[in-house]
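A protein chain is absent from this complex, but the other protein chains hold their places.
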Amino acid sequence: MKKILALVLALTMVLSLGAIAFADGDLIKVGVINNDPNESGYRTANDAAMRATFTEENGYDATFYNNNDAAQQIATAQQMIQDEVDYLLLSPGSTTGWDTVLQDAQAAGTQVILFDRMLEADESMYVAAVVSDMPAEGETAVNWLADQGLDEYNIIHIQGHMGSDAQLGRTGALDAKVEAEDSWNYVTQQSADWNEETARTIVQSVIDSGEAFNVIYAENNGMARGAVAALDANGITHGKDGDVIVMGFDSDVWAMESVLKGEWNYMGLCNPMQAEKVDKIIKDLENGTEPAEKVIYSDEPGFDCETITQEDVDTFGTGVEEDAEEEAPADDAAEEEAPEEEAAE
Amino acid sequence: MTTETKTPVKKKSRSVGEVLKNMTRHQLFIPVAALVLLVLFNLIADPSFFAVSLKENSLGNPVLSGNIISVLDNASELVLLAIGMTLVTASSGGQDISVGAAMAIAGSVIIRLVCGGRVSVDTMQTSLILAVLAGIGVSMLFGAFNGVLVAYLKIQPMVATLILFTAGRSIAAWINNNQLPIVNDQVFKYAGTFIPGIPIPTPVFITILVILAFWLALKFTNLGLYTQSVGINANASRLNGLDPKMIKLLTYVILGACVAVAGFIRVSRSGSINYSRIAENIEMDAILAVALGGNALGGGKFNIYGSILGAYVIQFLTTTLFKYNVPSTALPAYKAVVIILLVVLSAPVVREKMSHIKKSSKRAKEVA
Partner (left out) sequence: MQEGAVLELRGISKFFPGVKALQNVDFTLRAGEVHALMGENGAGKSTLIKCLTGVYPKDEGEIYMAGHDKPVTIRSPQDAQNIGISTVYQEITLCPNLTVAENMYIGRTKGNLTRWKRMNKGAGKILKDLGIPAAPGQQLSSCSIAVQQMVAIARAVDMDCKVLILDEPTSSLDESEVAKLFKLMRDLKARGVGIIFVTHFLDQVYEISDRITVLRDGQLVGEYVIEDMPRVQLVSKMLGKELGDISDIKKASDKAADMTSVPVLEAEQLASAAGIKPFDFSIHKGEVNGFTGLLGSGRSECVRAIFGADRVSGGTVKVNGKSVKIRKPLDAMKQGIGYLPEDRKLDGIIGDLSVRDNIILALQVMKGFFRPFSRAQAEAFADEYIKKLEIKTASSDTPINSLSGGNQQKCIVARWLLTDPVYLILDEPTRGIDVGTKTEIQKLVLELAGEGKSVTFISSETDEMLNTCSRLIVMRDRKVVGELKGEDLNQDMIMSTIAGGEAQ
């Protein structure tokens, strides 16, 4: 029984992750290499959008692959090039090591489009890049923070995975400011590796040692939530009219709601919805139109608890449910509660 | 023939050296010594480390706060895993590396039930007890899966559990349709935070309860004797009427239950789950806790309290490092140092050498 269940689970995983359709004459063959969708709400939304866009109805024969490990990504990319995909859509796990893949792609006539993340290569090696401008996100956030006009900035800085595009961009802007201004100080600067639980522990540790702070700059929403959990546990007020300013990044709808409710002060948008833009670029290319710009940045404003509106939440928030009843419930007990449709969209 | 019979020698007053030697021979020496070292370091470096204060949390409940409370609180999941891991290690002579992934599964099942398939709920859709029981049940099933691979198919524990280690987090994501649901119901968070009116973090109580349960189980059942017998000599155990396969399987199922409780605490802390990040790398800490507790990773005799102590030592170390702003990315390096010391100290060659040094220093004293 146990083994059967595991088998069924494993099979389902294989089918849902790596559905490989055979090429159809009229369809555009694309290979999509993305990161692990379970990493964060941002990534889940990003992956879901890609999968929803590159469908057969939409004229695509798409193969998806998800892994955070660049080495695995590279191996799969090479496989896809050999399988003669027309377009290779790539969100690289690391910024380096892609030279061979790009050269192979060029030789095979495969067009490479980067989405979400950049890599280090000459611009001629890819057709287009639809990415977030991480340094700009950091810049926007730090400028917003400076506008708050505090006498002193005592910051708990919770970093993401060290060396990642997002961490480098978001840390860079803050580091520069702290370096430049005497009234800006780090109480602690720690990497929580995108991990909510670690972020909570870091903040709790600062509280335990009795050091004063008035800003939490967390490089994604999950870590911001972990930090807030520590504040709540210690009765420290935060958000609008609170003692501590809470800042997060990405696009999760719950985070935007937290800002809307005034529990958080700021969320820097990192727009995961590149799928449509990538789709348009491909359709244009098929019609013989080159993209106007090589690198296309998403529009990524920051949201302030004073000015955010429900419309913003509805427009930019991601992670709302799509098809709750799409798959069978995971276990027997789950069946007792029929999932109800909730109009969160 | 092994070593010679130990004929009792006449009792004499025990010298300091002898007392020291007996201490170092004791199984709990290493974790206790490590704990004492950490406490001493913190006392000297900054005694305020041990300060505990009564505060009010954002819900208006009284809560205790301080590094010590944090250590006790944050070690909870690790302690639970270490307990189960000790049994698994003892019976099968190997470790389950899928506990982190299994925590993700258990947490996901609980969240799935509590949310009733929605992405965000303000009140729980299923009774919490039912959800937790289901989580424990599913987790025990996965434990049984590992146990069958190890006990009946005789696959090396690390290899067998590699399967779930690899697939577990994807299974966890699949259980929730790849959504990241959020539970805003405060009651759900009681287990991971505070129960109103009680100033001590709930995970501490849960951990104490589980430890108590195991203390009772070890006292009022033959869990300890059977597990050790099977781990030391499965053949002989069988000839004494035991069913070694069943007992190995049992320890994996027990670990599954421990994993589920740990997973529940973890999701209850935040009311959400992140399949890739939840309890990441915790399996290594759990194994380290077992080793720190003076238990042989090759199985056989065990001391569950050693592992529990080991888990607290690891958390104490982590908290200390955080306090002194050691970058969290450097944490694994410090743990590596601990592991190296441990491995070196427990190596037979070193033990031999150490007892020699003590002996010769004792003799030198006698001569002087």
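Per-chain numbering from 1; labels A and B assigned in written order.
The criterion applied here is as follows: a residue touches a chain if its C-beta (ideal position, glycine included) is under 8 Å from a C-beta of that chain, and two chains touch if they have at least 3 such contacts.
Small disclaimer: the values here were computed from a predicted structure and weren't measured.
S.K.: For the chain that is not shown, enumerate the shown chains it touches in the whole assembly.
M.R.: B
S.K.: Of B:F145, B:Y226 or B:Y275, which sits in contact with the chain we cannot see?
M.R.: With B:F145, B:Y226 or B:Y275 as choices, the missing chain is touched by B:Y226.
S.K.: State which residues belonging to chain B touch the missing partner chain.
M.R.: The list for chain B reads 1-9, 21, 219-223, 225-226, 228-229, 232-233, 235-243, 300-301.
Please note the rule applied: only the chains that are shown with their structure count from here on.
S.K.: Calculate how many whole Å lie between the centre of chain A and the centre of chain B, each centre taken as the average of the chain's C-alpha atoms.
M.R.: Here chain A and chain B have centroids separated by 33 Å.
S.K.: Give every residue of chain A touching chain B within the complex, in rising order.
M.R.: 2-3, 5-6, 9-10, 12-13, 16-17, 36-41, 44, 47-48, 68, 162, 188, 190-198, 200-202, 204-205, 207-210, 222, 225-226, 229, 231-237, 252-254, 319-321, 323-327, 329-331, 333-334, 336-340, 342, 344
S.K.: So in the complex, which bits of chain B are touching chain A?
M.R.: 46, 48-49, 51, 55-60, 63, 65-67, 69-70, 74, 108-109, 112-113, 116-120, 125-126, 130-131, 134, 137-138, 141-142, 144-145, 148, 167, 169-180, 182, 193-194, 266, 269-270, 272, 274-280, 318-319, 322-323, 325, 327-329
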